[in-house]
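Note that this complex is displayed minus one protein chain, with the remaining chains in position.
The chains carry the letters A, B and C, assigned in the order they are written, with residues numbered from 1 in each.
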């Protein structure tokens, strides 16, 4: 498996970044819970996707795994689909 | 540092699951569910399982989320037609014992599992060593692909059969008179977005498939991405599901046909079922995987697109309402 | 405690939560959520426990990959049947009058 070269201190640095992002993610969780409208919730979920990409990239540095960049790529591409489904189905001509 | 991150992640995951379960509003549950899929993908990363993270990112956070949104939209759209239909109603107030019994059994389940995890014996057999040992003969470098398509390829064959059966059932469920989906006009924004987004999706799908032979990736993850791209196209108003029925059937079954044919035809050379000749194992596996990716993508998409449109014809409803 | 074991415990928690939900909720869609999350808990236990004290184990990871694909098709199938059922009955739960075929049951041939 390919690895990235990193200093020992860098591992902790990137992990701290990932942790920080995770904390913001938990804050986003609260927004999903509170709402109040469906659109708020959906936007929070989108923020989730973006933050998730950030965490994955930080983790790929911390854990020195190139494959995680692929995961981030897939997440970045696919997170939008839920939004499109939301726009088309919940806010579409039927409602 | 590591532990703090994992603990936070685990707690967030549990909170998210609780959020799914205790949301009175169904849509909130769905959004929580999408978030759950994303957190789970992160957990797989922490468990050193990037393959699963890929699959979860594509399936859990992507496809399943869309399926759920679609279903909830279906419920609310139909709800407008059914005056007084029970929507998200969990019935009368339950008795006290029917409150206590589930709590009790859930606690029991948790304690039993806790014990099972805590006092687990050390495994006398180590499959990872065996996998590592046989990896050079498998034709691929990535151990998970080797397990899925060589060592335990029979599981995978049956699994594709499972997917195919799901599609057959979906086809059987489809009403005979399918009506065109209402309001499926092309949205200019979506149209532009899909023109920019779908090509990279397809490229990434193929890349993930190709990467599978030496690093995390493979047919399932690639197929899920392909399916997502197709779903996107359908949402954007491209009528790709209106392919010729027979063509679609062949596409759905192609991966399975190729897999089964290869699995059986190696027996002509006197080898057991599903034994790839070692010299061409890598090429055969890649060929099968490519076909599987195509079929899995089509199957997952098909499971999405066979769903009745949100505004279903209400002709069959008349009799039902009279009954009540 | 290693990360693997911790996530296996989280998996156990998910299973218990989902089982509770399955017992108290009759809404068919919510039960689909419960299945998915319960399945995820099982997957976490499968990978987490196998990798605890051992190296990364590709076998359970491959099994879980199979499991995820089976789970998504099960979800899709359950949703399809549920939606068809909903279209015909406008019910989101399986109630007692669907339980037995009942006195009024006559075969409805489809057109």
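Basically, a residue touches a chain if its C-beta (ideal position, glycine included) is under 8 Å from a C-beta of that chain, and two chains touch if they have at least 3 such contacts.
The working rule: contacts and distances are computed from a predicted model.
Participant: Tell me the UniProt name of the left-out chain, picking from "Nitrogen fixation protein NifU", "Hydrogenase 4 subunit B", "Molybdopterin synthase catalytic subunit" or "NADH-quinone oxidoreductase subunit B".
Facilitator: Matching "Nitrogen fixation protein NifU", "Hydrogenase 4 subunit B", "Molybdopterin synthase catalytic subunit" or "NADH-quinone oxidoreductase subunit B" to the record, the invisible chain is "Hydrogenase 4 subunit B".
Participant: Taking the complete complex into account, tell me which visible chains touch the one left out.
Facilitator: Per the contact definition above, the missing chain touches B, C.
Participant: Touching the hidden chain in the complete assembly: which of B:100, B:158 or B:203 does that?
Facilitator: In the complete complex, the chain left out is touched by residue B:158.
Participant: Could I get the residues of subunit B that touch the absent chain, sorted low to high?
Facilitator: So the residues of subunit B touching the missing chain come out as 112-113, 115-117, 119-121, 123-127, 130-131, 134, 150-155, 158-159, 161-162, 164-166, 168-169, 171-173, 176, 246, 249-250, 253, 256-257, 260, 263-264, 267, 271-276, 320.
Participant: Which subunit C residues touch the hidden chain?
Facilitator: The list for subunit C reads 15, 22, 28, 31, 35, 38-39, 42, 45-46, 49-50, 52, 59-60, 63, 66-67, 70, 73-74, 77-78, 81-82, 84-85, 88-89, 94, 98-101, 103, 105-110.
The rule is short, and it goes like this: only the chains that are shown with their structure count from here on.
Participant: Comparing the two chain pairs, does B-C have more C-beta contacts than A-B, or is it the other way round?
Facilitator: B-C
Participant: Just curious, how far off is subunit C from subunit A if you go by their C-alpha centres, in Å?
Facilitator: 25
Participant: I'd like to verify one number: the distance from the centre of subunit A to the centre of subunit B, where each centre is the average of its C-alpha atoms, in whole angstrom.
Facilitator: Distance between chain centres, rounded to whole Å: 19 Å.
Participant: I'd like to verify one number: the distance from the centre of subunit B to the centre of subunit C, where each centre is the average of its C-alpha atoms, in whole angstrom.
Facilitator: Each chain's C-alpha centroid was found; their separation is 12 Å.
Participant: Which positions in subunit C touch two or more other chains at once?
Facilitator: In subunit C, no residue touches at least two other chains, as defined above.
Participant: Residue numbers in subunit B touching 2 or more other chains?
Facilitator: Answer for subunit B, listing residues that touch two or more other chains: 2, 46, 63, 70, 72.
Participant: Show which residues of subunit B lie in contact with subunit A when the two form their complex.
Facilitator: 1-2, 4-5, 8-9, 12, 15-16, 19, 23, 25, 27-28, 31-32, 34-35, 38-39, 41-42, 45-46, 50, 53-54, 57-58, 61-63, 65-66, 69-70, 72-73, 76-77, 80, 182-183, 187, 190, 193, 197, 200-201, 204, 207-208, 211, 215-217, 221, 225, 228, 231-232, 235-236, 310-311
Participant: Across the complex, what residues on subunit A touch subunit B?
Facilitator: 1-2, 12, 15-16, 18-19, 22-23, 25-26, 28-29, 32-33, 35, 38, 41-42, 44-45, 48-49, 52, 55-56, 59, 63, 65-68, 70-71, 73-75, 77-82, 84-90, 92-95
Participant: Residues of subunit C touching subunit B in their complex?
Facilitator: 1, 3-10, 12-21, 23-27, 29-30, 32-34, 36-37, 40, 43-45, 47-59, 61-66, 68-70, 72-77, 79-84, 86-93, 104, 110-111
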